[in-house]
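See below for the structure under consideration.
Removed: one protein chain of the complex. Kept in place: all other protein chains.
== subunit A ==
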Amino acid sequence: MIKSLMKGFSALVLLLSMASIVNATPVDTYEFKSVDNQKRALSLAHSLRCPQCQNQNLIDSNSPVAQDLRLEVYQMVDEGKGDDEIVEFMTSRYGEFVLYKPRMEAKTYVLWLGPIALLLFGGVIGFFFIRKQRIADANNQELSSEEQQELDRLLKRDAK
């Protein structure tokens, strides 16, 4: 019983480790000069969009363009080029589109700041709305003389 459990467990471990290997290695075989380079190149390629299959990044996509660009990124990293330089290389050819995270620029202010502005706007409206209701509630607590008479009458009736 324990033996078969152990067997099952080791099979699971093997499977999981294989899965993680599959996950970590892109399809092509490229020898990086160092592990740091590899890490940087992979994270960079993850952050760039494939211009052909538009909802995949350079690592996910298997289109010829993505393969080329991936290789280009790897080589540039190994040449010691900085992230900015590589991103500039990509955007000067394929446009801002390849960036998953758009740059903060005059034309992207609406994109970046819009949600914050909307949230603030909603908050301000909500604040005034709630405050108005509270004031109205507080004012409504006193009874008019007619209401008071009605209340007295009802109380008297119930007391009988």
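Note that in this section a contact is a pair of C-beta atoms (placed from the backbone, for glycine too) under 8 Å apart; a residue touches a chain by one contact, two chains touch by 3 or more; residues count from 1.
By our rule, contacts and distances are computed from a predicted model.
Asker: Not counting the visible chains, the remaining one has a UniProt entry; which protein name from "Xanthine dehydrogenase family protein subunit M", "Spore germination protein (Amino acid permease)", "2-oxoglutarate oxidoreductase subunit KorB" or "DsbE family thiol:disulfide interchange protein" does it give?
Answerer: Its UniProt record gives the name "DsbE family thiol:disulfide interchange protein".
Asker: Just one of A:Lys7, A:Lys39, A:Arg93 or A:Arg153 touches the chain that is missing; which is it?
Answerer: In the full complex, the listed residue that touches the missing chain is A:Arg93.
Asker: With the full complex in mind, choose from A:Ser34, A:Gln54 or A:Gln133 the residue touching the hidden chain.
Answerer: In the full complex, the listed residue that touches the missing chain is A:Gln54.
Asker: Considering the whole complex rather than only what is displayed, give the residues of subunit A touching the chain that is not shown.
Answerer: 51-52, 54, 63-65, 68-69, 72, 91-97
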